[in-house]
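The other protein chains are all here in position, but one chain of the complex has been omitted.
Here is chain A:
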Amino acid sequence: MALNLNCPICGPRSGYEFRFGGEDKGPRPAEEGATTALWLAYAHLNRNVAGVQREWWCHKDGCGTWFRVCRDTVTNCEVPTVDTL
């Protein structure tokens, strides 16, 4: 399914130039005192929302920037950022 994304540096580009970087799960857990459960959740567990989710992307075949966008996983379209997610 086709996808276009807005790179904060390069603007709108074909989705195939980007690498998906996973669901946005908040900041990386601090090494100190981090439990197995915390690392498991951060590294592997997903919500798999059917709808709008905030996620990481990298403009791999472009400027190399990592950034976050909101995308609807049912329509596969980028949507304006929702702060409550």
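The rule is simple: a residue touches a chain if its C-beta (ideal position, glycine included) is under 8 Å from a C-beta of that chain, and two chains touch if they have at least 3 such contacts; residues count from 1.
FYI, contacts and distances are computed from a predicted model.
Peer 1: Which of the following names does UniProt give to the chain that is not shown: "Succinate dehydrogenase cytochrome b subunit", "Ferredoxin-like protein", "Osmoprotectant transport system permease protein" or "FAD-binding oxidoreductase"?
Peer 2: "FAD-binding oxidoreductase"
Peer 1: With the full complex in mind, choose from A:Pro8, A:Gly22 or A:Gly64 the residue touching the hidden chain.
Peer 2: From the options A:Pro8, A:Gly22 or A:Gly64, the contact with the absent chain belongs to A:Gly22.
Peer 1: Any idea which of A:Asn6, A:Asn46 or A:Thr81 touches the chain not displayed?
Peer 2: With A:Asn6, A:Asn46 or A:Thr81 as choices, the missing chain is touched by A:Asn46.
Peer 1: Which chain A residues touch the hidden chain?
Peer 2: Against the missing chain, chain A presents residues 1-3, 15-16, 19-23, 36-37, 40-41, 43-50, 56, 73-76.
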